[in-house]
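Following this message is one structure expressed as structure tokens.
Some chains omitted; the rest stay in position.
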Amino acid sequence: MPPETTPATRVRIDTFDASKGLDRGRPGWVEALWYLAKSVFFLSALPWPQFIKHGLLRAFGARVGTGVNIKPRVNIHFPWKLELGDWSWLGEEAFILNFEPVRIGRHACVSQRVFLCGGNHDYRRPDFAFRNGPITIDDGAWIGAQAFVGPGVTVGIDAVVTAGSIVTRNLPPGMVCSGNPCVPVKPRWPDPEPPAPGQP
Amino acid sequence: MPPETTPATRVRIDTFDASKGLDRGRPGWVEALWYLAKSVFFLSALPWPQFIKHGLLRAFGARVGTGVNIKPRVNIHFPWKLELGDWSWLGEEAFILNFEPVRIGRHACVSQRVFLCGGNHDYRRPDFAFRNGPITIDDGAWIGAQAFVGPGVTVGIDAVVTAGSIVTRNLPPGMVCSGNPCVPVKPRWPDPEPPAPGQP
């Protein structure tokens, strides 16, 4: 214990209640089963075929589109709170802490070592209560390597987040965004025209 | 070899002496044994029960309080130079390179992918000599995900370091701190009052 004259911490993590503010979504035995599957087929360096990974994710409740590419050593917390759009990519060592739903759009790319962090705590509460949030990486967006995306964030359609950026607020569509905090810097596309009609 | 006209490097890593400026603290066989235990019980993705991890850390000289929560895939270099206060947390993939003592205070939280880096080199010396330093994460402090904390740093009581921050200097108590370099931004608590007497 600190001496009487030292200001003491106000935090009381021993009063933290992990059952509040978090719906784990599945019974414990399902979670345990997923953890096992994850350890063998996802966290491992072995390049398991995509159809096995897709099948497992779907069996555990994820929505997985066609043409999805999941690299080795990817950490997915709750597959039943995950949606991977058609032709989306998950790079090596991507970490998806989806306490709340995470949606990766179609043609979206999440690069190596990206951390999509849907977990948070209310630091103004001594009990450190959960303050988790969903994350949306919209269609065509690209999250550059080693970037961090926090809870509650939506990265807009076709937005680009440069490598190592720290994203804590929503990002608009079609912009290249950078920095800590990550902010829009310039348009992604050379011209501002909308895509031709009929383009998916 | 570079041509004569190219300025040559002044660095001579071949003259680096790993035995200077670093007290490994235990004989080689103990270190080897710890490395083995670490590989199986800490670096692994398997969620070993906390009592096994606590027991191992204590057996190797760490001070581990009650209620400590150590997630999987945590990398601890020297347990005999580690102190984990009551109700402290170590998140997934936290990396504690404690060449010098690292103290995590009571009710302190070290989030996912945080790197507490007690190792350093004197870059002004061609022999790249060690310039390691201790790290203190004081009671109630929260180091956000993916943050880096350098050698010699003390993060004050109840300070909050936002995700992805790079901490190279001491941070005052009770402040939310952010950025690279990480600096205090605003108070953590809504009111400036000290906690009630008797609060632990």
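Remarks
For clarity, chains are labelled A and B in written order, and residue numbers in each chain start from 1.
One rule holds for everything that comes next: contacts are C-beta pairs under 8 Å (C-beta built on N, C-alpha and C of every residue); 3 or more make two chains touch, one makes a residue touch a chain.
Only a predicted model underlies this, so the values are computations on that prediction, with no experimental measurement involved.
Of the identical chains making up the complex, 2 are displayed, while the complete assembly in this file numbers 3 copies.
Rule of thumb we're sticking to: only the chains that are shown with their structure count from here on.
Averaged C-alpha coordinates give centres for chain A and chain B that are 25 Å from one another. Those residues of chain B that touch chain A in the shared complex are 45-47, 67, 86-89, 92-93, 105-109, 112-113, 138-140, 142, 145-146, 157-158, 160, 162-165, 173-174, 176, 178-180, 188-190, 194-195, 199-200. Contact residues of chain A toward chain B in the complex are 1-2, 6-14, 35, 38-39, 43, 75, 95, 97, 115, 117, 121, 123-124, 128, 148, 150, 166, 168, 180.
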